[in-house]
Each structure stands twice: as structure tokens, then as C-alpha cells.
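Please find one structure pasted underneath; my questions will follow.
Missing here: one protein chain of the complex. Every other protein chain is in place.
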Amino acid sequence: MLLVPCPNCGPRNSADLRYGGESHARPDPATASPHEWRAYLYLRHNPAGWLRETWYCRSGCRRWFALERNTATNEFRDPPLPGDKRGGAA
Amino acid sequence: MARSLGQLRHRPPRYSAAALAWRGLRGHTWPRVWRDPELKTSYDAVVVGGGVHGLATAYYLARNHDITDVAVLDKAYLGSGGSGRNTAIIRANYLTPAGVAFYGRSLQLYNSMAVDLNINVMFSERGHLTLAHTDGALRTMRWRAEVNKLGGVDSSVIGPGEIKKIVPSLDTSDRPRYPILGALYHPPGGIVRHDAVVWGYARAADHLGVEMHQRTEVLDVLCSGGEGPGGKGAGGRVTGVRTNRGDISTPVVINCTAGWASLVSAMAGVRLPIVTHPLQAAVTEPVKMFLPAVVVSGSLHVYVSQTSRGELVFGASVDPVATYSVRGSSEFTEELAGHVLQLMPGISQMRLLRQWAGLCDMTPDYSPVMGFTPVEGFLVDVGWGTYGFKAGPVSGEQMAEVVATGRTPELIEPFALSRFNTGNLVGEKGAAAVGH
Amino acid sequence: MADALRFESPVTRSHPAGESGGLTLTDSSATVKWLVRAFDEGPAAACLQTPFGSSRQDPSGALVLGSRPGEWILLGAQDAVARVVESLQGFGSGDFVTAVEWTHGRAMFRVSGRHAPRALEKVCSLDWSDPMTPDGAVTSASVAKVICDIARDDCRGTLSYLVLCDRSFGQYVFDALIDAGREFGLTVVPAGLSFSDTQDTVG
Partner (left out) sequence: MAMSRLGQRPTEVIKRSVTLHFRWNGRSFSGFEGDTVASALAASGQQVFSRSLKYHRPRGILTADYWDPNLMVQVGDDPNVRAGHRLLEEGMDVRAQNVWPSLRFDLKAANSLVGRFLSAGFYYKTFMRPRWLWPSYERVLSAFGPGGRVDIDSPDRYHDKRYTHPDVVVAGAGPAGIEAALAASKAGARVLLVEHEHSVGGHLRYSTRAAEQVALGKLRGTLEASDVEVLTDSTVTGRYEDNWLGIVQRNHPIAVERLIKARAKMLVVAPGLIERPYVFEGNDRPGVITSAAARRLINLWGVKPGERAVVFSANDEGDAAADLRDAGVDVAAVIDGRKGHRINSTRGSRRAVEGVVADGVRIDADLLVVAAGWTAPTSLLNMAGDRPAYDRYAARFFPSNPPDSVLATGGLSGDGTLDELRTHGAATGRLAAARALSVAHRIQARTARARAVGGPEPDWAADDRLPLRRDFHPELFRSDTHGMIDFSEDVGSKDLLAAAREGYDSVELAKRYTTATMGSSQGKLETVNTVAVLAEARGENIGEVGTTVWRPPYAPVSLGALAGRVFEPVRVSPIQPWHEANGVRTILAGQWVRPDHYGDPAAEVRNARSNVGIIDVTPLGKLDLRGPDIPKLLNLLYTNKWSNLAVGKVRYGMMCGEDGVVLDDGVTGRLGEDHYMMTTTSSGAGVVWEWVENWLQTERPDWRVHVTPVTSAYASINVAGPKSRRLVGRVVRDVDLSPEGFAYMEVRSATVAGVAGCFMWRIGFTGDLSYELHVPAGHGMHVWEALIEAGADLGVGPFGMEGQRIMRLEKGHFIVGQDTDGLTMAPSTGLSRLIRLDKENFVGRPELGWSGSRRLPMIVAIQPDHPQTVPDEGCQIVRGDTNEILGRITSSRMSPTLRRSICLGQVEPELAIGGSRVTVLLASGDRIGATVMGHHAHFDPAGERLRG
């Protein structure tokens, strides 16, 4: 069970949160072309590495927030989590 | 179009009971199932991903279209990805006419596979039950059954009494939580020995001249003329691939990966409507056969079958958090066990022996992405979510036709990447949305 | 009409259980509850003096829970809670303060006794050790798969936790707590007590 660093509640089990997926800018709906809008709706970078994404702390503070996570290792960046880091000191 | 045996590039020993007995008596062993050739610097086509999709594509290129100068590259071993990690359920009872036609063809190919490929893939046509616990689910079952019938696929809605007859271990009593109100019964569905399917395609493709290269990782897709950096992206065309064992020039690259589909496509400057999630599976210790059909519960997010060895094989829906990490999760096994015991309270003493995970490339409409991309020569057969294995044969057949003819066959037209530009999504997710 | 207006608790079925003295479960759903919202760091927040994650006994007698950033739950006797709500009315201009009467929306139970943390850890994944959840701590988390607000509110030195959940889940959560507490010889106090009553029951 992944430990997610909620900025309000502290580290919480991922089951306590709702995963919101890749954060990406919403184009201006008034001016976006169908091509741009559908790229926003459907296309994703889906990298194997650092990704900025949104989470909703549904069991805790009930706030939406963004975090950076490495999708290859599930490590969170800033703030780092306790444990699971390789190569020594925090 | 199919090649006769006389056209085989090399003649391998055929499998049969007689051959087995003869070799057993003589103490002869069997030769290699596929060769281990040198990697060349050029091929007519390069398939990325040595799973069932990639191997089937290569096999049908050679068998149906006489295109044999083909390399299948896999960064690990054949079948190391989703092909070796799935729960090996075969069915065709989809919701949309497009899905029914497509998976129906796959089912046909699975049915004749043992003979076609001369290997026993142990396709066990034991029937497939999708349980409905709510009125809404029952409505969707009826919808699916009716579309299936119209598409020529054997499917019907049955009641608790009939369900109990087929699978006596199911609790069909009038329970307040998750009562079994009915099921979509699909007699031709079943399970197959997934590794044998992979090995069968690899062996057959090898016999036709296709080369399999294991531990060969694609590091880049080489392009020219595209709008992006390095000549990649829309308007460009493929010139080759870079691997950990050197560059290969080729006009055709087919991305048949699962779990890495976004990454390989990004190498050609193609963005996909895909998010990669792990899917967990698990197996119990074996017990004597008591579960004669595949049982699925959508509401409980579980599917279970019993292998001929007696193990229960379980799968669930994908993990909620996107990741490329395939470490198992404990919450999966807990949910799974809870749900299985809701269905079959009598098996609480069975023990979970092993769990594992694979990667699933999820698309917004629960349907694959197949065919051409904005980069000429870069083709995709990706986005297979949790249903890639059952589509392996037909995908290979259709993708081979795309490569050979330069046209998209009717069967896979609905799955084109361009649908995410026009908004004409496939309705398979419709079933999911009706679930409540 | 007074009799007709008796508060109907969401707990309508109770269960016989042992009496160890080490663990007590009380239904105090009838307690008056208000939900207050304001800017996280605005004047109302300053007045309430109860940051997220903590609680405070107001001089009026009401218990103020900092249940979420910019969100407080007030518990206690009708007039005590009303006094706190009234004290927040003046912040309209520099703040955005609202208050919702929530008595009927939430069930509330008190789990107390020395075994309370062990009982809670059977239904909730949070760490109930003293440094992580000291007296006065407030949090929310899933209890037997229902999201609850949980406040540690020791009564005269006895470990005690208030568990608040959506009213419709009240019976289910109550049953789950009884089941969790059974191995500790749980005592169940009949329903219908108010917050202040439950403080007296423990001790």
C-alpha cells in the first residue's frame, strides 16, 4: 500500500485518497479547437518517470492537490516519504 | 494466400502422440523450438514486443502475406509481459457490435489454434458466466446477450437456478448483499494455456522464417521528415529502430507492446490516449476440480477460473493508481478474497499461493488502438487494457493485413487512433457506466 | 408534541456484549453538532483557535474540532454550541463564514477504555499510538470502510475517542465497532445519550 504524502494530513495510505491522474492544463474552452480539446480530454504523456499528478484526500482533509511521483519507482518528490530510498541518507 | 507446408523455410519435427512415443522409446530429445539467429541490420518489418500480439503479427505476415523478413524484438524473453501474466480467459461476449465481431473472430482462431500451430494450447471451452448482482447489471447482461446473438456469438441470460446447476459452489441464495440475480452465459468462452499460445506462435513464425530476438530492447525509433525534433512526429516516416544491440533499418515498425506502448510510441513522436495501470492476479494452491466454468463478477471486480491442475486463478480490475511498477499489492488480495468468498463462502480455507501483476494500457473507451498513426510506417497495436490476450490472434491477423495491404480492414476500423481526434469513441465502456 | 420530537437515533438495534470495563461503546448521536466553515487563516479561524488536527474545549462548554483545513465541528449542549456560532457572525466582511446545523446528518459514538486503540486498529488503518494521536487530536479516516471524523477526547484519564459518521451508516458503523470490540469484552451503553452524558458514563 503506497504511502501518499498528503500536505495536510501527513502520509496516508493510497486507499484513503482518490487518484486524479496526470495534471495537465485545461485549454480555454472558448477558443480551443476540437483537436486541442480532444488532446486535452484523451491524450496523456504517461511517462515512466517523474510525473505531476493530482490526488484527492477523500478520507482525510478532502482537498485536491498536486504531487510529483516517479511512476517507475512510486517515489514521491518533495516531500520525500519515509523509507524506500536507496543509497543512504535522506 | 496461406503458405503450404512445402514452403516452410526449414522443416521442424511435428508434434504428435506418435512422435512423442517414438522419441520416448528411442530416448531422443526434441530440438530447439525456435532458432537463435544473428541480428541483421535491416528487415522489411520490425515488430516491437515478443508477446502474443507481436508474435501473431509476425506469424500472419509470413503465413498470410509471404512477408518473412521480419524481426520480433523483445527486451526480455518471449511472453515476459502481459502474455505471461494474464489469467488466460477467452471470450467474445462484448457489448458493441464492433467488439463482438472482433473478439468473435479471435475465438475462432483460438478454436483452431492447436491444429493450425501444431501445439496443444489446451483451450478449454468450458463456458463463461458473468454474474449480475443488481437490476442494472442484469439489464446490461441482456443488452450484451442480444448484441452477441445478432453478431453470431453464443450468449444468453440465465437465472440463479441454471447458474447453480452449472457451478454448484456459487451461493445463489437470497442474500442481501451481492445476490446472484442472473448471469450472462457464454458457452464458447473458456481458458487456454497462455504460455503455449506464445510458444506456438513463436515456433510457427520461426518455421516460416521470422526471427525472434530476445533481450533486444528498442531504445529509439528512427524517423525523418516529421514536424518534431529528430524528424519524428506527424508527417514523418519511420526509417529504423535503435536497439541495445545496434541500429536496424526498416520501413515498418509495429508497436505491439503492452505496458510500454506510450514509451515506444513517444520514440516516434506519437502521443497516445493511454494510461498504464498494473493489474493484479493471483493463484491458489491446487484442489480437486470443483469450478467447471469461468466465473466473473463485474460488481465485485473479480474473475476466477480453475486450471486443469486445480489451482484457482484470480484477477481483478486494474489498480487505481497509474504506475509502471509491478509489485503486487496487499489490498488487491484482500479485496479479491473478500469478494470471492461472497460468491463461494465454502472455500475460505483455500490458500493463496502466489500473486503477481502485469501492466495494462488503459484507454478512455476500454477499446484498443490499432493501425496507422500520423507517422508513416509506424503502426500501433496497443491500448489493450485488460483484454489483450483474448485478442492476440485476431490482432496479429488484422495488423498483418494492415502492413501487407496498406489499408485498414473493416474489422478494426472502429479502433483507429483517429477516433480520439473526432470524438467517435467505442462504446465498450458503456457497460461500465451502466453498472450502478 | 414534546414527546413526538424526541430525537430518533440512527442506532435502532443494539447487541448484548460483555462487561470488562476495558472498553465501552456509547451511542451519543443525539449530541448537537454544527459544521462551521471559514477561511483557513482568517479572522474566524483565529477566533476558534483550533487548527486542523486539534480540538479545544470552549469556555462555553462546547467542544471545537478542527476537522479539516477551514472546517470545524462544534459539539455540545445546544446553547453552548449556539454561543460559539454566534460569536462568529461578525466576520462577514473580511472572511467568508458559514455554519450548518449538522445534528441530524451525523451519527456519533464514543469508544473508550484502555483497549480502545486496539479495537480501533481492527477497523481503521491509522496509528493510534500516543505521539501520533495524543489527547485532543482530530482526524478523519475510513472506519470499516466508512469515512469518519475521529477525535481523541480522553475522559478523566481514560482513553476515549469520538467517532462521527454519516447518519445513514450509523447502524453499520455501530455494529462494526461492536464486532471489533467483542474480543476485549466490550460494554455497550444504550442509545440516546447526549455528548455530556457520555462523558459521565466513562470515568
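The chains carry the letters A, B and C, assigned in the order they are written, with residues numbered from 1 in each.
Here is the rule we go by: a residue touches a chain if its C-beta (ideal position, glycine included) is under 8 Å from a C-beta of that chain, and two chains touch if they have at least 3 such contacts.
Given the structure is predicted, the values throughout are model-derived calculations rather than measurements.
Peer 1: List the neighbours, among the chains on screen, of the chain that has been left out.
Peer 2: A, B, C
Peer 1: For the chain left out of this view, which of B:Asp44, B:Asp69, B:Glu125 or B:Asp247 touches it?
Peer 2: The missing chain is touched by B:Glu125.
Peer 1: Touching the hidden chain in the complete assembly: which of B:Leu39, B:Leu341 or B:Leu411 does that?
Peer 2: Answer from the full complex: B:Leu341 touches the omitted chain.
Peer 1: If I consider the whole complex, including the chain that's not displayed, which of B:Ala92, B:Leu109, B:Leu131 or B:Val147 touches that chain?
Peer 2: B:Val147
Peer 1: Over the whole complex, note the residues of chain C touching the chain we left out.
Peer 2: Residue positions of chain C that touch the missing chain: 1, 4-5, 7-10, 12, 29-30, 35, 37, 51-54, 96, 98, 100-106, 118, 121-127, 129-134, 137-139, 144-146, 166-169, 171-173, 176, 179, 182-183.
Peer 1: For chain B, which residues reach the chain that was dropped from this view?
Peer 2: Missing-chain contacts on chain B: residues 15-17, 19-21, 24-25, 27, 29-34, 36, 76-80, 84, 97, 111-112, 114-115, 118-125, 134-136, 139-147, 150-151, 157, 168-169, 176-177, 193, 195-196, 199, 214, 284-290, 308-311, 325, 327-330, 333-334, 336-338, 340-342, 344-356, 365, 423-425, 427, 429-434, 436.
Peer 1: For chain A, which residues reach the chain that was dropped from this view?
Peer 2: 1-3, 5, 8-11, 13, 18, 20, 26, 29-30, 32, 34, 37, 41, 54, 56, 58, 62-64, 74, 79, 81-90
Following the convention adopted for this analysis, only the chains that are shown with their structure count from here on.
Peer 1: Measuring from the mean C-alpha position of chain A to the mean C-alpha position of chain C, what distance in angstrom results?
Peer 2: Centre-to-centre distance between chain A and chain C: 32 Å.
Peer 1: Roughly how far is chain B from chain C, going centre to centre by Cα mean, in whole Å?
Peer 2: Between these chains, centre-to-centre, one finds 51 Å.
Peer 1: So the centre of each chain is just the mean of its C-alpha atoms; given that, what is the distance between chain A and chain B in Å?
Peer 2: 29
Peer 1: Would you please write down the residue numbers of chain A that are in contact with two or more other chains?
Peer 2: 15
Peer 1: For chain B, jot down the residues that touch at least 2 other chains.
Peer 2: Not one residue in chain B touches at least two other chains.
Peer 1: Name, in rising order, each residue of chain A that touches chain B in their complex.
Peer 2: It comes out as residues 1-2, 14-15, 18-19, 21-22, 34-35, 38-39, 41-48, 53, 71-74.
Peer 1: For a test of understanding, state which residues of chain C touch chain A in their complex under the given definition.
Peer 2: Counting only chain C, the residues touching chain A are 52-53, 68-69, 125, 139-142, 147.
Peer 1: What does chain A use to touch chain C in their complex?
Peer 2: 8-9, 13, 15-16, 58-63
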